[in-house]
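Here the complex is missing a single protein chain, while all its other protein chains stay put.
The chains carry the letters A and B, assigned in the order they are written, with residues numbered from 1 in each.
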Amino acid sequence: MSATLNSDVTRKIATLARLKLTDEEVVRYSSQMSQVLGYIEQLKEVQVTGVEPMVQALPGCTHTRPDEAHPVERDAEGHLPTTKHAPSVLHDSFKVHGIL
Amino acid sequence: MDVHSDYQPVMGLEIHTQLATNSKIFCSCPARPSGSMTVAEVGANEYCCEVCAGHPGTLPVLNEQVVELAIRAGLALNCKINLDSVFSRKNYFYPDLPKGYQISQFDKPICSDGYVDITTSTGTKRIRVERIHVEEDAGKNLHFGEFSLVNLNRAGVPLIEIVSRPDIRSPEEASAYMKAVYDLVTAVKVCDGNLQEGNFRCDANVSVMKKGSDTYGTRAEIKNVNSFRFVEQAVTYEIERQIGVIESGGKVVLETRQYDSAKGVTVSLRSKEEAHDYRFFPEPDLLPLHLTEAQIERIKASLPELPHARKIRYESELGLSSYDASVLMENAQWVELFEGALKLAGQNGKSYAKTFTNFITGEISRIEKELGVSIAATALKTHHLVEVAEMLDQKLISASVAKQLVPEVCASGSSFKALAESKGLIQVNDQAALDKAIEQVLKQCPEQVLEFRAGKEKLLGFLVGQAMKAMQGKANPAMLQELLKSRLKQQ
Partner (left out) sequence: MRHLSIQELHQDYNNGVTTPSQVVEGYLGSIRKSHHNAYISVLEKRVREQAIRADLELKKTGKVPSDRLPLFGVPMAYKDLLTVKGERTTAASKMLENYIPPYTATCIARLEEAGALGLGKVNLDEFAMGGSNENSAFGPVDHPTHAGFTPGGSSGGSATAVGADLCHASLGSDTGGSIRLPAHFCGIVGFKPSYGRISRHGVIAFASSLDQVGPMTKSVYDAALLTEVMAGEDIKDSAMIAGQSPKFTQDLFKQGIDLRGVRVGVPKEYWGDGLDPDMSRVLRERLKQIKEAGATLVEVSLPHTKYSVSVYYLVAVSEASSNLSRMDGMRFGVRPAQADMASSLEEQYQISRSLFGSEVKRRILLGTFALSSGYYDAYYKRACQVRRLIAQDFDSVFTKCDVLVGAISATPAFKRTEKEQDPLKLYLNDILTIPANLAGLPALSLPVGTIRSEKLPIGLHVIAPRERDESLLQFAQSLETLFQNASQLGRK
């Protein structure tokens, strides 16, 4: 389980997370996270065989809602709530960089 | 030598079908346009709220109809319905994926271990369904080179993904499987089956291996094929392409491809090798989904008769052969006609079943091809089918006469009986009348009778023909022949 975060791994993770790190940040974060991961090593000593992972703090099951469609309302000026304050809108669509 | 015969294609299909719900899977935005509007006519982001746009602080709430329809689909595909299933997050960045993750089901899907039986030119075959899971659709990107426009109307629309095992071995099987699944999900009203709007589409995983080998080849995935014809064409091309690559010493690359129907080729999209690390983990905002046996029983009881149950009934209760039953069931209208005739015929229904089937797969099939229309567009209806079966049963007309009358029945809707009578085609089964005609022929053709009795067996046909002439062609041919034969044996 032992993993220190070297710069390569940190860069790879940053790419996965779409975070751009400066060289300085790569070094600093690698070191800080390695420290945390070093501390986390203590989990290795716990006996977990047969222990069901706990993902929720609640027992029980999900509730559902009835299949009713509620249209989205435009405001007084005719804006749609989700495009009104969006950073870049063209033809009521969200404008983003070209996708290859 | 055909190089293809050295190779065995191995394929699996992942079919995505939109569920026929009013609202999206995790929010109350409309999942489809109301009235007669098409999806394309809805303005961009009209069907988009803070939840499906992934705003901070929003949470998913499951649509109850999604559960109902997923169970229906699972039952139609003979799956085990899992009483406990879990939602998962599939994490990746793409502009049409507002939350930066898709809520899907990873290790505990709602249905598993089903199958679909298909019929192709090589016979019937069972394709296993590995799993069915519920997930949300992504939005739509429109590309304009330097920029793209994102429309989230479709984001959050409920889908089921039906994953087959790699049991498909030919392009024909691929298309037959896709069609069979389509027929099933539309029959149980899980999907509205609108292929044009992409409500039913598949990804085909294709690989080839040398016959006799036990190692599967590397596969390529052809994404978003939305017609049965295209899937057959796409995999045909892909199989050849892969064989070509291998034969020329290359290696098939694990990648995503797209089918270009205009050019008839598959084109590489991106290398699947740089596969996303989806970092699946259980969705914390949704507690597990729990179903009860009672719920599943209720849904089972509400389903229309499904193909496999129907086939069993046709074979065991009605005595149809497996092949005949399959052919009949390929056509929904034929099934409707057949079921209608069975009902109308009442007690006799069962005994007429084979006759109905033969008539449908024979005469009706033929006239459809000739006229270029389906039988529903003609005047031939359920009661005609019952009538002709009765008349054949009572030997009032022969099969060839029935065949003769079909076009006119289709055109005019007149009854077989009325037509046969007006044309004087009603068969005579009266033994006395036949005997009389036979006596007449024996008198009129003494030489042929002597020659027959002396051993010239061929003359029987001639004598039967003469007797039929004497009966003005109306005699029951089989009966006539039998009676003549036995009469000739006597002196």
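To be clear about the criterion, a residue touches a chain if its C-beta (ideal position, glycine included) is under 8 Å from a C-beta of that chain, and two chains touch if they have at least 3 such contacts.
What you see is a predicted model; the values in this text were computed from it and never measured.
Within the whole complex, the absent chain has one touching residue among B:K80, B:K210, B:R279 or B:K395, and that is B:R279. Residue B:T58 is the one among B:N22, B:T58 or B:N429 that touches the chain not shown. Within subunit B, the residues in touch with the undisplayed chain are 50, 53-62, 89, 91, 93, 95, 98-101, 150, 152, 277, 279-281, 284-287.
Mapped onto subunit A, the interface with the missing chain covers residues 1, 3, 5, 9-10, 13-14, 16-21, 25, 29, 32-33, 35-37, 39-40, 42-43, 46, 48, 51-58, 60, 62-63, 65, 81-82, 84-88, 94, 96-100.
In this section, only the chains that are shown with their structure count from here on.
The mean-CA centres of subunit A and subunit B are about 43 angstrom from one another, to the nearest whole unit.
Those residues of subunit B that touch subunit A in the shared complex are 21-23, 28-31, 34, 43-50, 53, 55, 61-67, 93-95, 141-152, 277, 279, 281-282, 284, 286-290.
By the touch criterion given at the top, residues 16, 18, 55-56, 58, 60-72, 80-83, 90-99 of subunit A touch subunit B in their complex.
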